[in-house]
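Heads up, one of the protein chains got dropped from this complex, but the rest are sitting where they should.
Should a chain be cited, it is by its letter among A and B, assigned in written order, with residues numbered from 1 in that chain.
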Amino acid sequence: MFYEKLKAPLEAMLFVNGNPLPINQIIEILGIDKENVEMLVNELQDDMIKANRGLMIKKIADSYQMCTKPQVSGYLERLTEITDKKLSAPALETLSIIAFKQPITKQEIENIRGVRADSIINKLLERNLIQEVGRKKVVGRPILYGTTNIFLQCFGLSDLSDLPALPL
Amino acid sequence: MFYEKLKAPLEAMLFVNGNPLPINQIIEILGIDKENVEMLVNELQDDMIKANRGLMIKKIADSYQMCTKPQVSGYLERLTEITDKKLSAPALETLSIIAFKQPITKQEIENIRGVRADSIINKLLERNLIQEVGRKKVVGRPILYGTTNIFLQCFGLSDLSDLPALPL
């Protein structure tokens, strides 16, 4: 394949860019079109699986990100200090509502959960799991919230269509 | 080889750990002795070379570090290159003074604009729009600035005589 030699630069780019790397940036830097970038990523992924490597590539929204395979996590936990950043049940509930009902206002979230949501929304904003996505065109023009790409990353989703189906 | 399956965790450890990873820590986490760690690292290095990968392993004192291959550095630099769509008003003003009055010192530019010019001059130097063209023969021998060929290119000029005539 003509772009075989682009695998090494692609891997290096994903290595130095810890965050998800937008596919558009890859297209621009490698100078090949989207289809070929996707094929190249798939091949690199295949290589990684075949060679029993410790790394893999994940697709998040329109970006790719390199990370370690889940199988080796036991070793890595001994390497790094793991800070427990698990979300509380109320935060998860609020986040689910925002994920499925976005864009949504604070008031609408509060109606569903039956409790105030200010502090939880602030916490989710702080962790970049949600963001303001606009204003609702009603009286008071309340802020509308939606999820971020970091949300996708945290839950291992490549895009919002990967969300589990809402029960009932 | 009995520790073949330790290659993946080793790779993942080197990936996650941005700084050089001391061999003692590897010994401890993988539970194999120094000799075997060294053999394992060598094998991983061989694999990486054979597979034409973008990454490699460097030995630094008693540590190992994963990094990108020198051959791909050109692609990586492009990850952080920014092409400005336009210049700010102060930058344009300063550039126009240099273009029309070159060669000119920082002090002279500051006298004309009435404000400090250091950071703007640095910005213009960084973008290769201006360059040092000599030293003025006065006390302190201040640097003289002039425009570059890239400046001409950016504004679509073939040479400085294409600049519009000064008024008066």
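Methods note: a contact is a pair of C-beta atoms (placed from the backbone, for glycine too) under 8 Å apart; a residue touches a chain by one contact, two chains touch by 3 or more.
In this section, contacts and distances are computed from a predicted model.
Asker: So one subunit is absent here. Using its UniProt record, which name fits best from "Segregation and condensation protein A", "ABC transporter permease", "CoA transferase subunit A" or "Benzoyl-CoA reductase subunit C"?
Answerer: From the listed options "Segregation and condensation protein A", "ABC transporter permease", "CoA transferase subunit A" or "Benzoyl-CoA reductase subunit C", the omitted chain resolves to "Segregation and condensation protein A".
Asker: Quick one: say which of B:Ile32, B:Val133 or B:Cys154 touches the chain that got left out.
Answerer: The one listed residue touching the chain not shown is B:Cys154.
Asker: For the chain that got dropped from the picture, name the residues of chain A it touches.
Answerer: Contact residues on chain A toward the absent chain are 15-19, 58, 65-70, 73, 76, 80, 86-87, 89-90, 92-93, 95-97, 99-100, 112-116, 153-157, 164, 166-168.
Asker: If the hidden chain were put back, which residues of chain B would touch it?
Answerer: On the side of chain B, residues 12, 15-16, 18, 76-77, 79-87, 89, 92-93, 95-97, 99-100, 112-114, 123, 126-129, 150-151, 153-157, 162-164, 167 touch the unshown chain.
Just so we're on the same page, only the chains that are shown with their structure count from here on.
Asker: Using mean C-alpha positions as chain centres, tell me how far chain A is from chain B in Å, no decimals.
Answerer: Centres of chain A and chain B (C-alpha means) sit 28 Å apart.
Asker: Hey, which residues of chain A end up touching chain B in the complex?
Answerer: The touching residues are 5, 7-13, 15-17, 25, 28-30, 47, 51-55, 66, 68-69, 71-72, 75-76, 78-80.
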